[in-house]
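Here is the structure we will look at, set down as structure tokens.
Up next is chain A:
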Amino acid sequence: MMSFLLEIGQGLLALALAPGLVGFVRWIKARLQARRGAVPWQPYFELAKLFGKDVVISSNASWLFRAAPYIIFGSTLAVACLVPTIFAPLPGDGVGDLLAVVYLLLLGTFFLALAGLDPGTAFGGMGSSREMTIAAIAEPTIALAIFGLALGAGSTNLGRIVTNTLANPILALSPGYLLAFAALFIVTLAETGRLPVDNPSTHLELTMIHEAMILEYSGRYLALIEWAAGLKLLIFFSLLANLFVPQGLATTLTPTSLLMAGFIFIGKLAFLGVVTAVLETRVAKLRLFRVPELLSVSFVLALLSVISSFLLR
Partner candidate 1 sequence: MSFLFLILPPITAALLAGLVRPYRSWVGRVNSLLSLIPIGASLVFIGGALTGGPAPTFGPDELLRADSLSALLMICVSAVAALGLFLGPTLGGEDPYRAAQLRRYQIFVNLFIAAMLLAVSANNVGVMWVSIEATTIFSALIIPLILTKTSVEASWKYILIGSTGIALAFAGTVLAYFDFVNLVGPVENALNWPVLMNSAPALHPEIIRVAFVFLLIGYGTKAGLAPMHTWLPDAHAEAPAPLSALMSGVLLAVAIYAMLRWKAVVDLLLGPAFTNQLLIMLGLLSMVIAAFSMVIQRNYKRMLAYSSIEHTGLICLGLGLGPMGIFAALYLLICHSTAKSMLFLLAGNIFHRYHSTQLSDISGLLKTMPVTGRLFAAGMLALIGLPPFGMFVAELALFRAGFSRQYIWLMVAVLVLLTVAFVSLVRHLNKILYGPIPKGISVGEPFGWRNALLFINLGILTMLGLTLPAPLLTLLNQVVGIVAK
Partner candidate 2 sequence: MAPSLFSQLSTLGACLALLYGLLLLWRRNLGSYVDAFQGQSVVLAVLFGVVGYFGHDPELYFVATVFVALKVFLMPYYLRRMQDRFAVERERDPYLNVPASLILAGLLVILAYAVMRPVVTISSLPTRSGLPLALALVFIGLLVILTRKKAFTQVVGFLILENGITLLALLGTYGIPLIVELGVFLDALMGFLVMQIFIYQLHGTFESIDVDQLNQLRH
């Protein structure tokens, strides 16, 4: 019961931190590009503004258009509860399974693509088709990459994976782990719409993927979707951080350890945010034809990780 509440709390904490993370990455990018940039907590103001505005819906839109933001937000929040952010879920919980995480993420992507198609605009359709091209290769890669870790731990439960890595720290240097990390990092860039796959701050329709799908949204719907996007970024960062370097997760449920774990978690997020910002500043956006090539590389890396974990047991 206690752990169940803690998991909900974990999810809410992630929800609270997500816009801050997005703003932080934007701020670092601005500084690297010799601009002043907005303050790191600007997205909070943006969300507040959006929640106050009216919603304008195209007359061609169906119930899907109205329902999609809630589905997307709900599924992403559910994933945030399942992923280890502050503490490692106890194995006996029956929650935090890898397949549940992957399917919930896919649910969100699916409905987002449908919502892009629903109003019948050209840009929405274009964005949805591009998103599906990327998701077709990226989604299996997430599953494979974490599966490589799961093979070592003997279970697809994320908690068990984390405790396994905590028990044998030398595993973090094994080829299976390193390959899975590389694969998951590339997929993070693809799934969260970061360069070199998609430019999150573009205003040109020709280069939009995520932005094109949500072009028709306004008001509270847009706020929910933007929040869900930021939450997705946080989820992927916490997967990267806590599955591969789980040191710092609270193993006991005392307030002090949870507080410590919270600070360490924010530190890990900040580090990954800086890395992402630097990478985004350095690379140019890939042409759409080249994106499947990059994703195939990550797929093969994940496949190699599974092979080496499986066959080197």
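The candidates were selected such that all candidates are chains of the complex that A comes from, given by their letters.
Operating definition for what follows: a residue touches a chain if its C-beta (ideal position, glycine included) is under 8 Å from a C-beta of that chain, and two chains touch if they have at least 3 such contacts; residues count from 1.
Small disclaimer: the values here were computed from a predicted structure and weren't measured.
Undergrad: Only one of these touches chain A in the complex, so go through 1 or 2 and give me its number.
TA: Answer for chain A: candidate 2.
Undergrad: Would you tell me which residues of chain A are touching candidate 2 in their complex?
TA: Touching candidate 2: residues 137, 168, 170, 173-175, 178-179, 292-293, 295-297, 299-301, 303-304, 307-308, 311-312 of chain A.
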